[in-house]
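Only one protein chain is missing from this complex, and each of the others stays in its spot.
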Amino acid sequence: MSKMISYEKKNTPVHKLSGFTKLIFFILWCLTSALTFDTRVLFTMIAIGVVIYIIADVKWQQVGGIFIAVMIFMVINLVCIFFFSPYEGCKIYGSRTDIVHLFGDYTLTKQQLFYELNVFVKYFAVLPSVFIFLVTTDPSELASSINGIGVPYTIAYALEITLRYIPDIQDEFHKIKNAQEARGIEMSSKGKLFDRIKNTAIIIFPLLFSTMERIGVVSNAMELRGFGKKKKRTWYSKKPLKAADIAVIAFSVGFFVLTMFITYMDGSRFYNPFI
Amino acid sequence: MKFKFGIKEVVALGIGTALFVVLTTVQIPLVIVPNTALQPRMAILAFFSAVFGPLVGAGIGFIGHWLGDAIFYGSVWWSWVFPEIIVGAGIGAFFKKYAVEEGGFNKGKSIVLFLLTEIVSNAIAWILLAPVLDIIIFKEPVNKVFVQGLFAFLGNAIIIGVLGTVLLIVYSKIVGTSSNLKAED
Partner (left out) sequence: MVENAPIIEFSDVSFKYRAQQEPTLKNINLKIYPGEKILIAGQSGSGKSTLAHCLNALIPCSYTGDMSGTLRVCGEEPSKLGVFGMSRIVGTVLQDTDGQFIALTVAEDLAFALENDNIPQDQMFQKVDEVAQKLELMPFLSNAPGALSGGQKQRVSLGGVMACDVKVLLFDEPLANLDPATGKRTISLIDDILHNEDMTVVIIEHRLEDVLYKDVDRVILMDEGKIVADMHPDEILCSNLLIENGIREPLYISALKAAGCELTPQTHPQHIETMDIEPYKDEVKKWYHSAKFPASENSSETLLEVSHLKYCYDESRQVIDDVSFEIKKGEMISLVGKNGAGKSTLASLICGFNKPDEGVIKFNGEDMANLSIKERGERIGYVMQSPNQMISKPMIFEEVSLGLVSRGVPEDEIKERVNEILRICGLYPYRNWPVSALSFGQKKRVSIASILVMNPELIILDEPTAGQDYKHYTEIMEFVHEVRQKMPITILMITHDMHLMLEYTDRTLVLTDGKLLMNAAPAEVLTNNDVCDRAYLKRTSLYDLSLKCEIDNAGEFAARFIEDERRRR
């Protein structure tokens, strides 16, 4: 079973920021990395990401596994891109500089390498935001933060319920899986595809059934405690914004605007070193 | 059409997403195509969409895919998160017709309707939306993303079509009322 990435209580400046601030940073960061293809911007983002990792006191044991997994995934993806479209880079940058002919119709070009490097960096640029957000944000703060950016509180609270019940459901899943395995029903990779789906159904069904029962109980409990009657709701664990929060939000917005300006200044999202 | 979003829907969205996330790591590998696997969690998404409607479905798809990938893999592939909204909302569109909790999901008509909407929503999501987003965001080669999209479509359409349908039929049978039962000797 994979290990889950979860919040770790620490006392770094990043941990001290309000969840709201980190959410804004997270969204703008994702947006920036999605919109830009400017190599300079992407590398700057990687550099800032490394700095945040250091400030947030993230250890290699925490991120190493993920980095390696993402790396393998990206290498496969990059190879795929090359085989599907070996001259994508040439199309984008409008020039072609051959390095070496490989076989058949496949020639390695500088432009293709540079394009694939950009795809690679672009993916890594977004990593810190997801990871830092999960590891440094107290789950209790998440719902109030999401409500804070304008999402209705009912939806925000649904997310809190999700985080609350993931451990319980995971626990129950293991119990049910064990009990069914003792009856001889395994989720192994052996056997015919249809049989495997059938066995999965046999294991998932009791879990689904008890989950449906749980929904009934929790809905009643929430109703009995007055959830959803008022237009607004306060949050016990909301952190007030401090000077550092304002600074980080200002930086995030400023950075976003600046990167967009740099990226689209010349009418193309790509930084073209080949002109 | 107006959709109710009361406490039950909030809780269904929350707990349904939790179940979706927990099942993220459960995969049924396909032997035919290497490195691909069917995702039983998609059947859970289809189940909740069919029972609780399009809003809950879209929410579970979006939040569940995002959160599941984030906490198990540490990274989020946004262009594959958004299409989940289409799958959840699409399958949930006719949830009133299925009447799963009243025992209505047993007739051929509901099953055909479910399969049709399931296939159409998956097609729009994975053959259309996901590749287009991949092209916009990552500027990935057109042929590559459409081939990927096609595989994703096939995998999800199959797992929802088989596992999702089975879960719905069994659940509907178990919660629906039954009459005319006689003890036999």
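When the chains are written out, they are named A and B in that same order, and each has its own residue count from 1.
Quick note on the criterion: contacts are C-beta pairs under 8 Å (C-beta built on N, C-alpha and C of every residue); 3 or more make two chains touch, one makes a residue touch a chain.
Model, not experiment: these values are computed from the prediction.
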Subject >> Contact residue for the chain not shown (choose from A:Leu23, A:Val58, A:Ile161 or A:Ile197) >> reply: A:Ile161
**OP:** Go through chain A and note every residue touching the omitted chain.
**Re:** 139-140, 160-161, 163-164, 167-168, 172, 175-176, 178-186, 199, 201-203, 205-206, 209-210, 213-214, 217-218, 220-230, 232-238
Original post:
For chain B, which residues reach the chain that was dropped from this view?
Top reply: 170, 173-178, 181, 183-185
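As a working rule, only the chains that are shown with their structure count from here on.
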**OP:** Compute the distance, rounded to whole Å, between the mean C-alpha positions of chain A and chain B.
**Re:** 20
Subject >> Partner chain B, residues of chain A touching it in the complex >> reply: 1-2, 4-6, 30, 34, 37, 63, 66, 69-70, 76, 80-81, 84-85, 88, 92, 115, 119, 122-123, 126-127, 130-131, 134, 154-155, 157-166, 169-170, 173, 187, 189, 193-194, 196-198, 200-201, 204-205, 207-209, 211-212, 214-215, 218-219, 222-223, 227-228
Subject >> Complex contacts: residues of chain B adjacent to chain A >> reply: 5-8, 10-19, 21-23, 25-26, 28-31, 35, 38, 40, 43-44, 47, 59, 63, 67, 70-76, 78, 137-144, 147, 159, 162-163, 166-167, 170-171, 174-175
